[in-house]
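Only one structure is covered here, and it is reproduced in the block below.
One protein chain omitted, others in place.
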Amino acid sequence: MSYQLAADMLERRGVTLASIAEIVYILQSAYYSDLTHEECLASVKAVLGKREVQYTLMTGVALDELAEQGVLPQPLQAVMEADESLYGADETLALGITGVYGMIGLTGFGYLDKIKLGIIGKLNDQEGRIHVFLDDLVAGIAAAASARIAHRHEGARVYPHHTGTE
Amino acid sequence: MSYQLAADMLERRGVTLASIAEIVYILQSAYYSDLTHEECLASVKAVLGKREVQYTLMTGVALDELAEQGVLPQPLQAVMEADESLYGADETLALGITGVYGMIGLTGFGYLDKIKLGIIGKLNDQEGRIHVFLDDLVAGIAAAASARIAHRHEGARVYPHHTGTE
Amino acid sequence: MSYQLAADMLERRGVTLASIAEIVYILQSAYYSDLTHEECLASVKAVLGKREVQYTLMTGVALDELAEQGVLPQPLQAVMEADESLYGADETLALGITGVYGMIGLTGFGYLDKIKLGIIGKLNDQEGRIHVFLDDLVAGIAAAASARIAHRHEGARVYPHHTGTE
Partner (left out) sequence: MSYQLAADMLERRGVTLASIAEIVYILQSAYYSDLTHEECLASVKAVLGKREVQYTLMTGVALDELAEQGVLPQPLQAVMEADESLYGADETLALGITGVYGMIGLTGFGYLDKIKLGIIGKLNDQEGRIHVFLDDLVAGIAAAASARIAHRHEGARVYPHHTGTE
């Protein structure tokens, strides 16, 4: 599927693909010295081209937008306005994005969700805006794009094949 | 936390705690011949008393209700009206409930989500109603309550303690 | 990566790719009348070509084999010999395979893990053999291959694009 639908949703919420690619670059350039911003952007687009990512993203963004409009049923509306720290549906939903290139993405996700790097941190500072889901979803997208880069750069290593019957 | 909040939400959507307990009984009475309906109901209440379960439930129920009102942003509104089979945010969210008594709950969840036992199947047949999330959430609650029963009934088995240094 | 490494491991443990493809066919031919056995086999091979699937598979198979040899540390050795129903590391590990085409795979996984269709059930009946992990891993592979088929067959559906600012 085209990544454009997801890109439009993100842009509507103030997140450019370049700002996610920048996070990926910061995370991964420490490991791969020849990594380019173009490759990071391409990796973000590849993640956003996956249907399950798009469905997850549209679900979280809808919840953020409806909370901003104040139309969610109570007590969910109040929980989201308070950005309640014990609310875990955002982490749960982001899990559906984080893992699309394997569970190695979990580490990057948690790290980004904690330190709020780049655009993820900016989302948390916007007054009047509710980004309960979006910051986790962006962290998940960046983590998945990072995992994809790791898979591609490490791709050549070969381990001894099992031949015996031990 | 009190399970009452969750019970009210479920009732509002046409699901009684007894109907979930009934599913748990069908699943688990095959293994534990002394299992009672009361114990199944108590187990459902214990699951619904967990805060993360309540938060997950209120999130999924809100999405179902807003879809019924036709107020979700597009294309999410259309996806939920179609009950799109590739949409996986409902399974993802239910994962946040299914695992509260360990990953052994995954098996029961998938089974119930597939065969649509009892109230889960009835939710799918209600014209004019949208239960994209609720059927998965109820399957997750029943699976977690079943896992809890298994943990309590098997509790006495003891395996040899590691003593050496192998 | 080549799927051959995974195919060899499975064969060593008595599981042919055709036997997994057969499960996929039974699960999915109900939805897609033009589905062929060849397509199911190709889908199984695609799942087994993913590195994270191969790593997960080699980990679970190693645990089964070492348990058969009786060389695991206690109490793990005893837990695996008993095929302890509360042991959930097999379901947890299988989660790393089940989700490679999205969380919609969870349903198929749990269903197969419960009803023990085809080769999955045969694994449980082999005296002297320990297949604590393999049955869950095969269920995970079949579920992921089924999810992949669903994604490909449903691929053309298009939902209205969001254009407004609601």
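Note that the chains are named A, B and C in the order they appear, and that numbering of residues resets to 1 at the start of each chain.
We adopt the following convention: a contact is a pair of C-beta atoms (placed from the backbone, for glycine too) under 8 Å apart; a residue touches a chain by one contact, two chains touch by 3 or more.
Remember, predicted model here, so these are calculated numbers, not experimental data.
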Contact partner of the left-out chain, one of A:26, A:42 or A:106: A:106
Interface with the undisplayed chain - residues on chain B: 1, 5, 8-9, 12, 50-52, 65, 69, 96, 99-104, 151, 155, 161-162, 165-166
Residues from chain C at the interface with the omitted partner, ascending: 5, 51-52, 55-56, 58-59, 61-63, 65-66, 71-73, 75-76, 79, 84, 86-89, 92-93, 95-96
Residues of chain A (touch criterion as defined above) contacting the omitted chain: 73-75, 78-79, 82, 84-89, 91-92, 95, 102-104, 106-115, 143, 150-151, 154, 157, 159-163, 166
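In the analysis below, only the chains that are shown with their structure count from here on.
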Intercentroid distance (Cα basis), chain C paired with chain B, Å: 23
Chain A residues counted as touching two or more neighbouring chains: 5, 51-52, 65, 96
